[in-house]
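Below is one structure, written out as structure tokens; comments come after it.
Only a portion of the chains appears, each positioned as in the full assembly.
First chain written, first letter: the chains are A and B, and each begins at residue 1.
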């Protein structure tokens, strides 16, 4: 029953979109790692609202305040708590919506689950704003992982009908991994990024929104992490990734495409390359039997179109128990997939750090 | 670190494919429910090896022996343990493979994780055979859920390039849900089922295998179950579903297709229908903000092609650390998706029973 994930490394997120603050408590961070705030802010800024015309104009600098867990910027092993104060909350935007649940938002299900007491202003605890604390956790995890040669990166794989190129199966370097994150629009191929931009602007100009797919990979992950069946790498990653609002699908390696393949196409032949065991292709996405193979962990995440749209929609009045319509004004991203890119990286980073902390099955024996 | 899932209802699977027995321990089963063995065996038989020419000829009756948790066939509230003895294990089939990891199997990753001590005969604990105890748990959960008006069913959604029709968005009845499970080939549309059969036979005759997608739905689930962020219905279902060997993707509602949609297409308008709140479409798959909406829970699972194929494949010798080839004889399903259909139902059933036992956020307060 908790807004928390992880086994040895536990990430617990708190806050409501229009409450006084949002934040994260991380238990199990290894001690002795210096956290660079500048580096962390680079990740935070990629997720931050108000950055450009494709995302919500809500203005939040989103600078984390560290309450515990760091001494002189170095992790001291006790739980790290970081909070971000909410400043630019316009709750009046939501007052009319309390009685009329917004389609494909959590308004109705939360009203039932929390007996009418949920603070749903701006989406409350269900808001995409809660991914800011996730990015704090992820940014810290990435800095620690980098000390162990593990790097994570993601890019927009598709928006509507436009596809980006995929990460290369062979020769996926750190440079390629992080390249999209440094751009104004996070694709590998800039021209396809431009087309996606147009697609999003077109949806926005129609008072509409659009969905997208994010591809994420991690390199440098050692062989042998994870466990069979229900405690494997895919179980943990998928469970955590569905914690990002709007995620509706998660696939690894060839994913749903594998359903169309024959075994002879899909199987990844083992090779020996410069004294390491690798595979020729990576349809398995770096995980076999729940355990890392040493190949890049490769996954894709489907993000639904932003449910908040300006177009008129049919809904109901909960109090009058009758049909009605609503049009959502407020401030919304026409395509949340863009800002979700660093969030996917963040979640993947925390799960991999968790796996690394546990080590292989026999631990240190 | 465990072959276990669940919160209030915990399902823990044990056994190796060629060990003396496989089985399951279920903690948290509600007391006072009569378990009908005949009903349970119907589910078990759908998963059972040796049933027809499309699945492995390994002969196992797979009749569970109950060691605890039942008194006069009624659940008594203490942990239920059921085991299935292994009879028809041909371990000699695997002796040559110990040094040469089979591509896209867990042989290599298990060798590293368990320091060479894993019992990998027949896939060991990683074998699809471990889904038999899952079906025991799922079959029991389904019988309990039926007392509360909750029903679960699944069918093959696609094999290779052939698609079955989808479950209907509106009017998904218990009859439709369970119809595919009663057929020799589990599709909604029989002619498409015939085409899929041909596709599988064609792969088999090429000493090859093929993947597939399974669609599963649950009806009658109350509104308000689950929690936001990391403890929601999608998190739990996906995490458990990736525990079925060969699953490489999980999506809910419109899933990956939602990435191609606009918000105005994807959003599910709220309606009032005979005194109930429903939605006009079900692109959200019955879950909004991690919490059940009362609409059918709808999901699809991608199953990779059986990695064991007769065709020659490239691999390595671990002892000689050099490239080699292997051809897998033994007994294998050309398409494991078929036998995975009841397993998906089983996992979904246990997760929903777990959610039901927890109740809504405030519990019984």
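Following the convention adopted for this analysis, a contact is a pair of C-beta atoms (placed from the backbone, for glycine too) under 8 Å apart; a residue touches a chain by one contact, two chains touch by 3 or more.
The structure displayed is predicted, hence computed values, not measured ones.
This structure file shows 2 copies of a single chain, while the whole complex it describes contains 4 copies.
The rule we apply is simple: only the chains that are shown with their structure count from here on.
Annotation: 26 Å between the Cα-based centres of chain A and chain B.
Considering their complex, residues 1-5, 7, 13, 101, 103-106, 108-110, 112-115, 125-126, 130, 158-161, 203, 206, 208-213, 223-232, 234-236, 238-240, 242-243, 245, 247-256, 258-272, 277, 279-280, 283-285, 287-293, 300, 302-309, 311, 313-316, 321-323, 337, 358, 360-362 of chain A touch chain B.
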